[in-house]
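Sending over a structure as structure tokens; questions will come in a sec.
Only one protein chain is missing; all other protein chains are in place.
Our next item is chain A:
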Amino acid sequence: MNQSFIIGQYVPKESPVHALDARTKLIIVFFYVLVTFSAETLSSYLILFLFAACGAIVSRVHPLFIVKGLRPIWFIIILTFILHLFIQRQGEVLFTVFGYAIYDQAVIQAAIISSRLFLLILMTTLLTLTTTPISITDAVETLLKPLKSLKLPIHELALMMSISLRFIPTLIEETDKISKAQASRGIDFQTGRWRDRLKAIFALLIPLFISAFKRAEDLAMAMEARGYRGDYGRTKFRELKFTSLDLIVFLLFIIIVIGFFYFNG
């Protein structure tokens, strides 16, 4: 088992972006996404891109990590671009490819939609690269707190998230162990027809599920023994802290948003 295994994509670094409160980052990403959907002019896109690029530079995360984070999405961005290129049939004909006319409006639309996608993914990748999963969980819990009055199980959801995070490495280790144990009994995961391979996967999944249930039962017992009774009278050890840095970044973001709407017409 790889000991350096890290959950999620978090890259530990000492940077102002890392130091920001997870709530600040979450709120900014949320509004950034909203604003991006209303972007129409080139200059407004430029502003949004500048903001994301500044964030990426200040975070001191190596650009390769960001590119890696974007990797699964490149295909979708390119596909959307090509689809829009061919489906849009407005404006002047720019040129023809294999007898198929490409319109100038189509090029513009394709560029807009794919850069929108690009910016969204860039921003959210930046969030997960600079924030630990557990602080994102905490931020979600505190930001959704008002929904508790609607009887929504916010605390339970957050606890489920944090327990899942804690048990991911455990279950990966277990999967590793079970697959080796089953392989030593002659089960072949790698070759054969897909139906045989599917069957082999069951030999891995069933023991894994049984042990996960056993773990859940043990954990519930241990939690109860330590006085866990849901949200009742509970305080929190981990704390999120707004600093003056958060205030500055918020102000900066508001200026960006105002600038955005100014140039967006």
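Here is the rule we go by: a contact is a pair of C-beta atoms (placed from the backbone, for glycine too) under 8 Å apart; a residue touches a chain by one contact, two chains touch by 3 or more; residues count from 1.
The definition used in the following text is that contacts and distances are computed from a predicted model.
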item	value
Among "ABC-type spermidine/putrescine transport system, permease component II", "Energy-coupling factor transporter ATPase", "Succinate dehydrogenase / fumarate reductase iron-sulfur subunit" or "Chemotaxis protein CheW", UniProt-listed name of the chain not shown	"Energy-coupling factor transporter ATPase"
Sole residue of A:F37, A:Y100, A:W194 or A:F237 that reaches the chain not shown, by the stated touch rule	A:F237
Residue in contact with the excluded chain [from A:M160, A:A181, A:M223 or A:I258]	A:M223
Those residues of chain A which, in the complete complex, touch the missing chain	3, 5, 134, 162-163, 165-166, 169-170, 173, 214-215, 218-219, 221-229, 233-239
